[in-house]
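Of the protein chains in this complex, one is absent; all others appear in place.
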Amino acid sequence: MIEFKNLHKKFGKLVVLDGLDLNISKGGIFAILGPNGSGKTTLIKCLLGMVIPNKGEIIFDKKSVLRQWAYRNNLNYLPQIANFPPNLTVLEIINMVKNLRPKDSNSEELIELFGLKTSLDKKLGNLSGGTKQKVNIVLTFMFDSDLIVLDEPTNGLDPIALIHLKSIIQKEKEKGKTILITTHIMSFVDEVADEIVFLLDGKIYFKGTVDALKKQMNNDNLEHAIANLIAKQYA
Amino acid sequence: MKYKIGLFFFFIAVAVSAKQIVVCESCSVKTIKEAIKMAQAGDEIFIKKGIYFENDILINKPISLIGEKGTLIDGRNKGGMLFLETNNIKIKGLKIINVGLSYTIEYAAIKVIKGNDFIIEECILENVFFGILVEKSKRGIIRNNKISSNRKNEASSGNGIHIWSGEDIKVYNNEMFGLRDGIYFEFVKNSLVHNNVSHNNIRYGLHFMFSNNNVYHHNEFRNNGAGVAVMFSKFTTMHHNKFRLNWGSASYGLLLKEIYDAEIYDNLFEQNTIGINAEGSTRINYKNNTFLRNGWAVKISGACYTNIFTKNDFMNNSLDLAYNSNINDNKFDNNYWSEYTGYDLDKNGIGDVPYRPVKLFSYIVNKTPEALILLRSLFVDIINFSEKVSPVFTPDDLLDNKPLMKRAITNIDTQRND
Partner (left out) sequence: MLKILKYSFYDLMRSRWSYVYFLFYLILGFVLLFLNNDVDKAVITLMNIIIVLTPLIGTIFGVMYYYNSKEFTELLLAQPINRSKIFMGQYLGISISLTLSLVLGLGIPFVLYGLFKSTAIFNFSLLLVVGAFLNFIFVALSYNIALSTENKIKGFGYAILMWLFLAVIYDGIFLTFLVVFNSYPLDKFSLAATMFNPIDLSRILILLKLDISALLGYTGAVFRKFFGTNLGMMISMGVLMLWVMLPVLRMNLKLRKKDF
């Protein structure tokens, strides 16, 4: 479904992606992991068209995405930091995003689920961080797209919202969606992810199921398994 | 008594004996020259409508020459037209066109030479070289005429009303345009110029040279090459005139050069490049004048002493005053300056802080004219302010110590319309 071919990206002198190759098949939840500065966010942003690679190719649904924009209609993205125009209301921002995408949506259901009904007429500037993140989640999941990209989705969520989020992710998976997640919360990965893509120094260092990683590292705890992975690299 | 009665009968007799000679195409008298030859003192020649092609018409008898409406004398650009060479001649209602152009001889539509007590009225003079040219004459009246030409440069154009050496002449209600100078006075004394309109002339709307004790008022001068020039003259009074829209690199509403003891009051100077340009002018009182949106309201250059400006309105001029030296012997008092930013705490209508009409920027522009392009820029405001706080380049004592808070002339529109 998604194919990254020989992807290079430098920011100034700093090499972030160094000839990265990655294939992601359709369906399933993929956790993109790696230490800080390993290129996770850059990789996702390349896919979204926000960062333009120096070299290489990205294929989504059999088409190149570089310098294109229409493909993003089949892609939902949850950004890491939710910051909205402070003077618009929740309802307005939801309507605006709907307006921008010529697609059906199920926003009511999600608004209900996250208890945002009472906040609909509030200005976004007056919302707490957690509530903003909920709005952010509604905006992401209200469309029916084949690919969903989540950048640190658990930020600032209360436990109930977190449970709701997990159930939504599972539901989408069942519908056969492809879901990419970056996170630092290993328990979350352990719980939801089917496969792990581990990035180090701008390259794919490991790609496989969670179990495969645990087995390879001889460690039943994912967190430790990952730590071992990194330690091995620098040993 | 007897003498007086005799005089009375003498006049009756003259009146009765005065006859009218009619000139027209089908009359027995067909040309103006013929009629003049037949006429005797006191006669009236009535020229019926029609076109007369005549030049060099010499009038040397005290007669009246009166045109019907539609009478046209065409000079076909060959030389001068009427020559008035004796006293008591009256010219009325003639239309004279196409006076010849010469670079050596001053051809005129009507030329008066040593003729006192003349009247020239209601004439239309078109495409003239000189319009009315008066030499060595006294007590004449020139009124209600319209004089125009369409010349392009100074050398090939003459003046509308040109008086050389005259006394007690009255010039009023005339309109002059397209000429070199609308009105030109040289060696003229005790004369009066009022209610004339002089516009679109190549050089000056009105020009005084070596002419003393004259008064001009209620005239309008607009769109002339350089407005009005008063030079080498004494005791001139100028009031209630309008000087407007005289634009150009050497252009001003009023140029004063080497003049003494003049009174300038109740005039309007509007949108001239320079409102008044004074050079070597001494003992002049400027009062109740309005300077509205001129480039420079007043420019004083060289040897001007004891000029007094009081109760004038300086309204929205690009620069109020330009001085080319930092010595000052002139006085500014009680004027209204629209740029004045001071306050009046004691509410007596007079600002508590003096006003400095000369800006540093005006000094810079004097030296570097191109700098004018920075007029009203923030940087210029900043340097003007610093100069205001501590004057270095501009005359230290050039101040209006009692600037008015409100305009001295309350209603400019009445001034415009009177």
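Read from first to last, the chains carry the letters A and B; within each, the first residue is number 1.
As a working rule, a contact is a pair of C-beta atoms (placed from the backbone, for glycine too) under 8 Å apart; a residue touches a chain by one contact, two chains touch by 3 or more.
Just so you know, these numbers come straight off a predicted model, no measurement behind them.
Looking at the whole complex, which of A:Val51, A:Leu91, A:Leu200 or A:Ile230 touches the chain that is not displayed?
Spelled out, the listed residue whose C-beta touches the missing chain is A:Val51.
With respect to the chain omitted from the figure, which of A:Glu3, A:Asp18 or A:Glu92 is a touching residue?
A:Glu92
With the full complex in mind, choose from B:Leu319, B:Val358 or B:Leu398 the residue touching the hidden chain.
Among B:Leu319, B:Val358 or B:Leu398, only B:Leu319 touches the chain that is not shown.
Which parts of subunit A face the unshown chain closely enough to count as touching?
11, 45, 48-52, 67, 69-73, 75, 77, 79, 81-88, 92, 96-97, 99-101, 136, 139, 149
Which residues does subunit B use to touch the chain missing from this display?
Against the missing chain, subunit B presents residues 245, 247-249, 251, 271-274, 293-296, 315-316, 318-319, 338, 364, 367-382.
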